[in-house]
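Worksheet: one structure, shown below.
Every protein chain of the complex appears in place save one, which is left out.
Showing subunit A:
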Amino acid sequence: MSSDPTSLAGKEFPLRGRFATVVVGAGEAGITAALAAAEAGQSVLLVDEHPLDPGLMGMDIPWLFGGRLDAAVQNQARMEERIVAARPGLEAAMSAGVEVALGTSAWGGFLRSASSRALAGPMLGLADRRSAWLVGFERIVVATGARDVVVPLPGWTLPGVMGARGFDAALRLYGAFAGQRIAVLGGGVLAAGVAAAARAAGIGIAAEICAAAPLRIEGAVEVEGIAWQEGGAWRQAACDTVVMAIDTVPNLELPDLLGCPIRWDPARGGFVPEAMPGVQVVGDAAGTAPMARAGWMAAALAEPHAVVCACEEVLAGDLRALRPPRYLGAEGPEAGLAALGPLNQDQVKRLTRAGMGACQGRRCRDAVHALVSAERVAPHASHRAPLRPLPLSVLAALEEDPALRANWTGWFGIAAQWLPHWEPVPEHPEFIGGRLTAEDAGK
């Protein structure tokens, strides 16, 4: 049997360490899992993306920060101290022998599967602000918590509109909340928690709006206030920040990438991941409080001008019309969304670009899902690597097998594929189409 030198077979992915257990996310659930594994005598790596690259914060990743963190977040060393102080369990984990990597994001999870047989074993892609690397693992514990749900209310794209998780991180994790006076949206425990934390920190509360109502966030270049309807009359309040504490959802991007089954379970927040061999999901990433956003979403999405996808400027009306992006200046099919048959969010994404932007769909994924699920619950939109938008230069720093580079080819390296197809294929004793030479393959 011959081998195909340009295929992935036989190529290696150099690892920077191997661990019995890696834990992604150093919140309470992650620290508990890491400690338990270390106490059982395992080699454990615990990674957490905080302190975040301020560039990611500016893109509302992983939470809706709304530009309301002050310049303190630029000081990485100080932020690292704050995070250790805010999470006392980290010190205990380190003492127990857990290797802790802060400021390290998990951008890819790669398992051997029927579609990726050439991989030697499970790998996790990690990155800091300078470079990317891989570690090997036997078992992974995903403790990536929950993500803010954005309801596309009028004015939500103004700086100063935050999510509950973003607000909590700004206030308690980073100590860098830049606002003075907030309005809180949402009627559940989440909103009550935001209000209580704000009061404890001496932050003014301009309004607490518990139920979905006609509402607009006001401001010229950033949030200046909020107006909402109550008992038939419009009320107004001045504030510099609006905290959308309507709902959160399990942050299941890594389990999805790893191939865990994903199930729709509104009692646990919406889409939830299931465990699979070698992959455990703990804490909020496995399920959050029952879904509380439906009424808010329905009201917001009824407005055709609602900005659903801010990165790609896709309005609710554009989605319903299945309108191509504005730069094409074209209309969608006459039937709109109905032209597609059973709706799939990934397909709608590719046609309208909703969810295709630099925030990787974090801010619109739940709203688009609600919109395309009017008749039946659409399947969840896929997550793809890199799970954080990493600069080319950071990914480019990943160590590469010299054999992969030496045998690189643009497309399969079959010599006859690139010769005129109106002429017969030259005879080759072994490879029917002939192999490109290593030199020729490089084109």
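Just so we're on the same page, a contact is a pair of C-beta atoms (placed from the backbone, for glycine too) under 8 Å apart; a residue touches a chain by one contact, two chains touch by 3 or more; residues count from 1.
In this text, contacts and distances are computed from a predicted model.
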item: Complex member absent from the view - protein name from UniProt, among "Multicomponent K+:H+ antiporter subunit F", "FAD-binding oxidoreductase", "Cytochrome c oxidase assembly protein CtaG" or "ABC transporter permease"; value: "FAD-binding oxidoreductase"
item: Given A:Ala197, A:Ala213 or A:Val425, the one touching the chain that is not displayed; value: A:Val425
item: Residues of subunit A (touch criterion as defined above) contacting the omitted chain; value: 1-9, 11, 13, 108, 110, 112-119, 123, 125, 132, 134, 259, 312, 324-325, 327-328, 330, 333, 339, 341-342, 344, 347, 350-351, 353, 356-358, 360, 384-386, 389-393, 395-396, 398, 400, 404-405, 407-412, 414, 416-425, 430-433, 439-440, 442-443
